[in-house]
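Everything on this sheet refers to the single structure shown next.
Here's a slice of the assembly, chains where they normally sit.
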Amino acid sequence: MINAGEIKSKEPLLIEGFPGIGLVGNIASQQIIEELSMEYIGSMESRFFPPIAVLYDGLINMPVRIYESEEHNLIMVVSDIPISPSSSYDVSKVLINWAGSIGVKEVISIAGIATMSDEAKVFGAATTKDMLEKIENHVEIFQMGTISGISGSIMSECFIQEIPAISLLGATRSQNPDPRAAAAVINVLNDLYGYSIETESLIEQAERIELEMQKLAEDLRKSEQSASPRREFPMYG
Amino acid sequence: MINAGEIKSKEPLLIEGFPGIGLVGNIASQQIIEELSMEYIGSMESRFFPPIAVLYDGLINMPVRIYESEEHNLIMVVSDIPISPSSSYDVSKVLINWAGSIGVKEVISIAGIATMSDEAKVFGAATTKDMLEKIENHVEIFQMGTISGISGSIMSECFIQEIPAISLLGATRSQNPDPRAAAAVINVLNDLYGYSIETESLIEQAERIELEMQKLAEDLRKSEQSASPRREFPMYG
Amino acid sequence: MINAGEIKSKEPLLIEGFPGIGLVGNIASQQIIEELSMEYIGSMESRFFPPIAVLYDGLINMPVRIYESEEHNLIMVVSDIPISPSSSYDVSKVLINWAGSIGVKEVISIAGIATMSDEAKVFGAATTKDMLEKIENHVEIFQMGTISGISGSIMSECFIQEIPAISLLGATRSQNPDPRAAAAVINVLNDLYGYSIETESLIEQAERIELEMQKLAEDLRKSEQSASPRREFPMYG
Amino acid sequence: MINAGEIKSKEPLLIEGFPGIGLVGNIASQQIIEELSMEYIGSMESRFFPPIAVLYDGLINMPVRIYESEEHNLIMVVSDIPISPSSSYDVSKVLINWAGSIGVKEVISIAGIATMSDEAKVFGAATTKDMLEKIENHVEIFQMGTISGISGSIMSECFIQEIPAISLLGATRSQNPDPRAAAAVINVLNDLYGYSIETESLIEQAERIELEMQKLAEDLRKSEQSASPRREFPMYG
C-alpha cells in the first residue's frame, strides 16, 4: 500500500533503489535524495515487510520512503529493507501501478551486480529500443542474462505496463556496502539527466571502508601467523 | 479483534507494553495498572496468538488486556504473550485503528533495548519533532537504528495514521526479567505526565532477582571447582 | 462446523473433554456419557481435524461427538482426537458460538495437568468470581499459571462471550492414560451437580494399567541384571 | 471438481477405490471396471492433486476417473494417485456432495488394512446398523479402531450426509501391491450384490508377484552366504 498525497511534478522520472548486493540501490538513492534536497511525501507499507521502524536523529521513519523534487521533476523510492523473492511480484505491482496512476514518464531501477573485475563499471538494460539507445554511450549494455529480485520484477512490470524503464546495475565485487559502485551509477544519471549530484563523499566513504577492510585482513593474517597450528586429534599426540 | 465497550476518557493517552527483551514492556505496564488502580475494560484476541488462558488467583484472564483510568485519562494495553514478527503488522493495525476510533491523543510504546553498560538508561524516539522535544530532557535520544517487532510496527502505524507517538526503551543487559529497567521507564513517565507511580517495589524485585543470580553463579563456580575435570574420552584412561 | 439438530434441554450445562495429558478429558467424558446413558445428537467436523473415522462395534463414529441427556439437562462434547494449537482458536470459536446459540448456561472444561505428587488432586479455575466460589471447597484453586491448548482457548472464549465457565484439571504424573485422574474429576462433578456417576470401574482400570506398568518395570529390571554390561567400544576390548 | 455429465443409473451404488496400502482399492476397482465393461463418464480434478497425466495405450487419462454401468446400476470412482491427508477432507466433501446430487443410494469404500496373518480376510464396517447386518455374514466386522486417510474421510462424510456406506478393507501383509487382497474384496462384492466378477486373473497376478518376491529373497540369501562377512572397522583388523 502506498501512503502518499498528491504529487506536484508532471510526468516525472521515478528512480527506485532497494538494498541488494553492495547496497548499491539504496546508497545511491539516499545520496540523490540528500543532494537534491528532496521532500518526503509518503511511504509504502506491506504485511510482507519485516516489522521494523527506522530511526534518523530520534525520529521514526518508514523503511520504504517516497521523496519528490518538483524542481527536478523527480520521484525517488528508497528502501532500507530488502524485499523477499516471494513478495517481489506484489510489491512491484503496487509500486508500478502507483507510478502509472501519477503519470510517471520513465522509471530507473538502481541495483548492484556481482563482477570479478575491479573496474567501476555500470551495466545497463532497458525495456525499449529507444531507452537502450539513450544509455548505450554511458553504460556497458548487459547483453544477455537475468535480473532477479525486486529489480527484475519492477523491470518486468514496467515492460508489461509499457512505462519505459532503464536498469542501472553498479558492478560490485563483494557483499560489503559499495559506495564506489553507487557513485558510478550516480555519474551515469548526471550524464543522462544533466544533474550535478556530488559523488566525492561516496568515494571518501568507500576509501574509509576499503581501508578498514585492509586493516582487518592484515590483522587476521598476523594473528594467524602467531597462533600455534591447530591439531585435529590432540589426544593421540 | 478488540473486545471492549465504550471508554470514558476523552482524548486519552494510550500506553502499551508487550513482552520483549527483559520483559520491560509488560513489567512496567503491569506496575502502572496496579499503582493507578486501573479498571479492566476489555481484551484483544487473534487467531495468531498462541492458545493460552492466563490465571490470576484462579480467575481466567485474556493474555492481551486493556485497562482504563478515567481519573488519569489513560488507557493501558498489556500483554502476557510475545507477538511473532509475522503477525506484528496485523496486530498493530488492529490496535492503532482502535486507538484512532476512540480518539487517542498520544501513544507511548514501552519496550526493552539490549545494551552493554550497567547504567539504567532509557532511550527514546518519537514520530514527530514536537514529541521528540517533549522527551529530549528526560531520555537519551535513540539517534540512529531500528526498532523491530511489535513495538516497531506500532510506531510505524502511529506514524502513518499521524497519531503522535513516543517509544521508551529501557536499557537492559540480559535476557532475564529486568524490573530495574521497567522502573527507569516509569520514572520517565512520572516526569513527563506528572504521575507518581511507585517504583521501589520494582527495585526490590530487581535486587531479589540479582541476588539469586549471584548466588546461582557462585554455586556454579563452587561446584565446578570441586568437580573432577571432565575427560572427553574416559575409556582411553 | 457443528452437525446437530435441535436440543431438548433448556439452559443446559455443557461439559467438554478433549484428549490431552493423561487423556483425562476424554476418559472422564466417555464415562459420563455411558453412565448417564446420554444420547448421540451430532458431531463437530473441520478441515483442520485429521482424516479419521472411529469405529465402535463396527459402526462409524465421528471423532468429535456431541451427546445430550435431557433428564440431566446436560450436553457433552467428547473428542477422540487432539486439537493442534494452530486450530484451537477456530475450533473453540465454533464450539462456544454454538453453545451460545443453544442457550448453554455454564461450561465445564475437563483436562489433565502434569504434577509431581502422587495425590489424586483436581485443580480448578473459573471465568467469574461466582463460579470460583462454587468450586473452591471441592478443588484446589489453580492460583497462577496458564492453561494452554484447546482447553485454554475454550476458557478464553467463554470469558469473552460471558458464558460462565469452570476448568477442572485432573492432576496426572505421566503421559500414560490416567483413569484415576478422570475419576477424581468426576467425583468433583458428582459433588457440584448432584450426579452419582460411578467411578469404580475407572479405578479398576487404573489399577490394571498400574499393575502392567509395574510388571513391565520389573521385567525390565530383571532383564538388565541378567544381561552382560553393554560396552561402548567393543572393538577395543 | 467433478467433470461428468448426467448419469443414466437411478439410485445407483457408488464404489470407490483410492490407492493405499497394498493398492487394494485401485486394483479391485480397476478389475471391476474392466470385468463389467464400464463406461468412462468423467473425472475428478483438484489443485491438491499432483500434476500428472496417466497414459494407457498412448492415450491421456485423468488420474481420478469415474465410470458407469447402467446395466448394473453402478458408479465406480478409481484413482491412480494417493490423496494426501491434508486434502482428504476437501476431496471427500466434493465426492460425496456429488454422490448426493446424483441420488447415490449406497457407498462402498474399498481399501487395504495391514495385518500379521496370512489369511485373505476382508474386514468390514458401516455407517448404519442395517448396513452392518447386511455385511456381517460376509466379512469379519472391524470392531474397534480407526480408518484413516481418504477412506476414513469418505466414511465420515457419508455418515454426516446420511448416505448409507460400507467400508471393505482387504487384509494385506506388506506394502507391495496385493491383488489377492483385492480379489477377496471382489468376492465379498459378488456375494453382496450378485455380481460374477472374475478374480482368477488377480490370483494369477498375485502368484506371479509372490514368486518374484521368493526368488528375490532366495537370491539375496545366496549372495549373502557367498559374500565374505562385512567388517565394521577394517582398518583395525
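For reference, chains read A, B, C and D in written order, and residue numbers begin at 1 within each chain.
The criterion applied here is as follows: contacts are C-beta pairs under 8 Å (C-beta built on N, C-alpha and C of every residue); 3 or more make two chains touch, one makes a residue touch a chain.
Not measured: the values here are computed from a predicted model.
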Overall number of sequence copies in the complex as this file defines it, 4 displayed: 5
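Here, only the chains that are shown with their structure count from here on.
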Same-residue or different-residue interface between subunit A and subunit B, half as cut-off: different
Using mean CA coordinates as chain centres, what's the gap between subunit A and subunit B in Å? 36
Centroid distance [mean C-alpha coordinates] between subunit C and subunit A, Å: 58
Scan subunit D for residues touching two or more other chains and write them down. none
How would one label the connectivity among the chains shown: line, ring, star, complete, or other? line
So which chains end up touching which? A-B, B-C, C-D
Complex interface listing, subunit D residues touching subunit C: 85, 88-90, 92, 124-129, 132, 136, 141-153, 155-156, 158-160, 165, 167, 232-233, 236
Give the list of subunit A residues in touch with subunit B in this complex. 3, 43, 45-47, 49-63, 80, 235
